[in-house]
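These notes concern the structure reproduced below.
One chain of protein is taken out of this complex; the other chains stay put.
Right after this comes chain A.
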Amino acid sequence: MLTELFPNLKLEDLTTATYETFYMTIIALIGTFVFGILLGLLLFLTRNGGMWQNKVLNVTTASFVNIFRAIPFIILILLLFPFTEFLMGTIRGPKAALPALIIGSAPFYARLVEIALREVDKGVVEAAKAMGAKTSTIIFKVLLPESMPALISGITVTAIALIGYTAMAGAIGAGGLGSYAYYSGFQRRDFDVVLICSVIIVVIVFIFQFLGDFITRKLDKR
């Protein structure tokens, strides 16, 4: 039936493309989560009145974050080609898309992390200090657990943007559903392929949103 409705669709290609999209999204998401939290913590801790108050480091981090958030993603990929080639040894395929995906979305997530950390009750941090906690203890046992629901809903928002980015990366050779829709669909005027790719991407977005909401709700004991 699928072949009647979508005569130009090759199921094998579609499966590969979907797999590649998942691969790029999940690996890039893990990278974004780690780097975003690191950057977010750095922004939060070095700010004025923070535990590691340091103007130089704060301004440097903030500039890095702002610059990479300002560059449109499609240009960022092109800009990062030399870096990607150096790091991954190639500029084609899903793996090659990862550095650009992470560098493109980690700064965005870092800002969400910073906001989440600012929402942590200052009294709780003060209580931990009064107990004699080290800064590392405060980070891992107070700041991160207390902001976890916001960190998870933040990564959900970032994941959805990231899925969009993978499609863009696909259009310049990274593979995945974006690539399949563009090369096998749009360029050959086979719009049934474009349509089915869109539908699958929407389904993936829904899955991520549902999972994110579910985990956030489970974690939030407030």
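Just so we're on the same page, contacts are C-beta pairs under 8 Å (C-beta built on N, C-alpha and C of every residue); 3 or more make two chains touch, one makes a residue touch a chain; residues count from 1.
As a convention for this text, contacts and distances are computed from a predicted model.
Looking at the choices "Methionine import ATP-binding protein MetN", "glycine dehydrogenase (aminomethyl-transferring)", "propane 2-monooxygenase" or "ATP synthase epsilon chain", the name in the UniProt record of the chain not drawn here is "Methionine import ATP-binding protein MetN". The residue from A:L78, A:V124 or A:V202 that touches the chain not shown here is A:V124. Summary of contacts with the chain left out: across A:M88, A:A133, A:V157 or A:I172, the touching residue is A:A133. Only one of A:M148, A:I200 or A:I215 touches the chain withheld from this view, namely A:M148.
If you put the missing chain back, the residues of chain A touching it would be 121, 123-124, 126-134, 137, 141-142, 145-146, 148, 219, 221-222.
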